[in-house]
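Reviewing the structure listed below.
Missing here is one protein chain; the remaining ones are kept as they sit in the complex.
Read from first to last, the chains carry the letters A and B; within each, the first residue is number 1.
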Amino acid sequence: MAGPGLRVRLFLLAGLLALCCAAYLSLGVRGDWGFILAFRGQKLAALLLVGFAVSWATVIFQTITGNRILTPSVMGFDALYLLLLTGLVWAIGARTYQGLPPQGMMVANVVWMCGASLLLFRVVLRAGEGDMMRLILTGVVLAVLFHSLTAYFRRVIDPNEYAVVQAASFARFSNVDTGLLAVATGFCLAAGAAVWRMRYRLDVLPLGPVLSTSLGEPPHKAQWQVLLLVSVLVSVSTALVGPVAFFGILVTSLTYLIIPSARHGDLLPAAALIASIILVGGQTVMERLLDLSTPLSVVVEFLGGLIFLFLLLRSLR
Amino acid sequence: MIRWFCLLALCALACASLFVGVIDLRSTRPDEVWPLIRDSRFPRTVATLLTGASLAIAGQIMQQIARNRFVEPMTSGTGQSAALGILMTAVLVPAAPIGFKMAMASITALGGSLLFFVIIRRLPPTQPLLVPLVGLIYGGVVGAAVTYVAYQADMLQFIEIWMNGEFSGTLRGRYELLWLAGLAAALSYLVADQFSIIGLGEAVSLNLGLNYAQVVVLGLIMISVVTGLTVVTVGMIPFVGLVVPNLVSQFTGDSLRRSLPMTAMAGAALVLAADLLGRMVIYPFEMPVGTVIGIVGAIVFLWLLYGGSRLAR
Partner (left out) sequence: MIEIENLSYQIAGHPILSDVSLRLEKGGLVALVGPNGAGKSTLLSLVARLVPLQSGSISIDGLQIGKTADDVLARQLAILPQDLSVASRLTVRDLVGFGRYPYHKGRPRAEDRDRVDAVIGQFELTAIADRQLENLSGGQRQRAFVAMAFAQDTEYLLLDEPLNNLDISASRALMTLLRDLVTAQGRTVVIVVHDINYAAAYADRIIALKQGVVVADGTPREIVNSALLREVFQTGAEVAVVGGRPVVLV
C-alpha cells in the first residue's frame, strides 16, 4: 500500500507541522524578535521531542502487546517514573537532589526507570498473557498504586522540599523544562535510532507469536528491547512535561486512521508528525489565539479518555 | 465467631483512635481532656466508622446491581461526579449552605452512576473485567472534566481536598452529615433480600415478581447519597467498597442479609485502621486516609485479580 497516496499524506502532515511551528514561533511577537525566537524555539524543541517520544513509545508498545488499546501510560509507565523520581528525592533528600546537576540526575532517573520497568512489566505482561482485559486492568490499578505511593512519599518528604517533585507531577505543555533539552535530545536520538533499526522486525510481530517465531523473529527477544526503549522514551517525555495518560492513544488512533499501512516505516514518522501537530498546533491555538487558561493537557486527556472508552467498547464487536 | 472477633477488633481500634493524636492525653490537664475528646477525637472516630461502614455497603450494593465483583462507587465515576457537583455549586452558588452542596453532590453522583450503568448494560457478560475497566476510565474522564472546571475557576487546591479523602479536619459540627450516610446505608439492610435477588439478574428478579427497575434505582440513590456525603465531608476514599465486600463474602457467602453487618463492621475497621496508620506513620504529621487505602487497596485488588481469592474468578 506504499502508493503515492501514502507519500502525499506524509508530506501533507509534514507541511501542516511546519505551518504550526511557524505560527507558534511568530504569532503575537512583541519586542525583541531575537530573544523571543530563541525562547520559543527552545519550548518548540521540547514540544517536538515530547511528541516524538510519546508517539513512538506508544506505537512500539502497541505492536509488542498486539493490541491498539494499551499504551505505556495506561499501563502505568509515567506513574512509575514519578514514583521513582519522588522515591529518589525522598531517599537522598531534596537539598542534595537539587545540588546535583539536573542532567546527571536525569540520566540516573532514566537508568533507574529502565531497570524497574523491565522487572515489573515483564512480570505483568507475562501474567496477563492472552487476557487483555486483565492486563489493562492490572496496569490501571498499578497506576493507581504508583500514584498513591507517590503521594505517600510526597507527604514523607519535608513539605518545604516538596516543591522539587511537585513541578514534575502535573502534565504541562506550556511550561516545559528546557534545562533538560540537551540530555533529552540525546536520549531521543539514541532510542529513536534503535527503534528505526527495528522497524522491519516490528512489522513481523503483529502476525502473532507463532508466525513471528516461524519467520525467525521470536517475540520475547523484541519484547525486552522494546520495553527498554519505551522506558527511555517515557522517561524523557515525563521529565519534560509530566505524565500524559491518554495522549498516546489519541495519537495512535489518529495515525491508524490517517495512514492505511501496517508498515512501521510509514506508521512511525506519521505518528511523530501527528503528535507534534497536536502539541504545537494545540498550544498555538490555546495560548496565542484563544488565550485560554486551561492547559492543553486537560483537553488532550479528556479527548484521549473518550477515544479510549470508544475503542474499548468498539473492540467488542 | 468471626463476627465477634471483628466486633472486638473494631472496639479496640475505636478506643485507640480516641487516644492517638498530636496532643498526648496523659500530659493534658484533666479539664481539657473532655473538650478535646468531645470536639475532635470522638467526632473523628465516629466519622471514620460511619464512612468506612457506609462506603463498604455502598460498594457491595453497587456490585450486586452491576453483577460484577470489581466495581465500587469511588473508582467508577460516582465519586468523581459528586466532586463535579460540589465544584459546580462552589462556582455557581458560592454562598450555598452545606446542605445544598450535599444535595447537589448526591444528585450529580446519581446522574454519573446512572450513565455508568447505561454504559455497562451494553457490555457483553462474557467480559467481566471490562466493567471495572470502563468504570476506571469513565471515572478518569469525569475527573478530567473536574480538573478542567477547577482550572477555569482557579479552584485547583479545593479539588485536591475532595479527590483525596482525609479526616484531619473532622471536628464537632463538621462531620454530622455522615450520620445521614450511615442512615442510608443502614436502611439498605431492610431491602437486603431484594438486592440479593437483583444480583442474580433481571430475568430471575422478574421471575420472582420483583420490580427490578425500582430496586436498581433505589440502590443507585443509596449509593449516590453515601458517595455524595462522603466526598463533601471527607473526600474520596478509593477501594473500600471494592476490597471489603470481596473479602467478607469469602466468609459469609453472597446473601446480603447475612453479609451486610459484617461488611459494615469490616469497612469501618479498615478505614479506622488506615486512619490510625496515617496518623502514626509520619507523626506528628498526617498521611491522608485516601493515600493509605490507595496503597493497601490496590495491592489487595491485584491479589483478588490474580486468583488470591477463589471468588474473584
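Here, a residue touches a chain if its C-beta (ideal position, glycine included) is under 8 Å from a C-beta of that chain, and two chains touch if they have at least 3 such contacts.
Just so you know, these numbers come straight off a predicted model, no measurement behind them.
Note that the undisplayed chain, when the full complex is considered, contacts A. Contact with the chain that does not appear here is found for just one residue of A:Val204, A:Val226, A:Val251 or A:Val298, A:Val204. Among A:Gly93, A:Gly179 or A:Pro218, the one in contact with the hidden chain is A:Pro218. Mapped onto subunit A, the footprint of the missing chain covers residues 1, 66-68, 199-201, 203-204, 206-211, 213-218, 221, 260, 262.
What we mean here is this: only the chains that are shown with their structure count from here on.
Subunit A and subunit B have Cα centroids separated by 34 Å. Partner subunit B is touched in their complex by these residues of subunit A: 127, 131, 133-134, 136-138, 140-142, 144-145, 147-149, 151-152, 155-156, 245-246, 293-295, 298-299, 301-302, 305-306, 308-309, 312-313, 316.
Considering their complex, residues 70, 75, 119, 122-124, 127, 129-130, 132-134, 136-138, 140-141, 144-145, 147-148, 151-152, 164, 238, 282, 285-288, 290-292, 294-295, 298-299, 301-302, 305-306 of subunit B touch subunit A.
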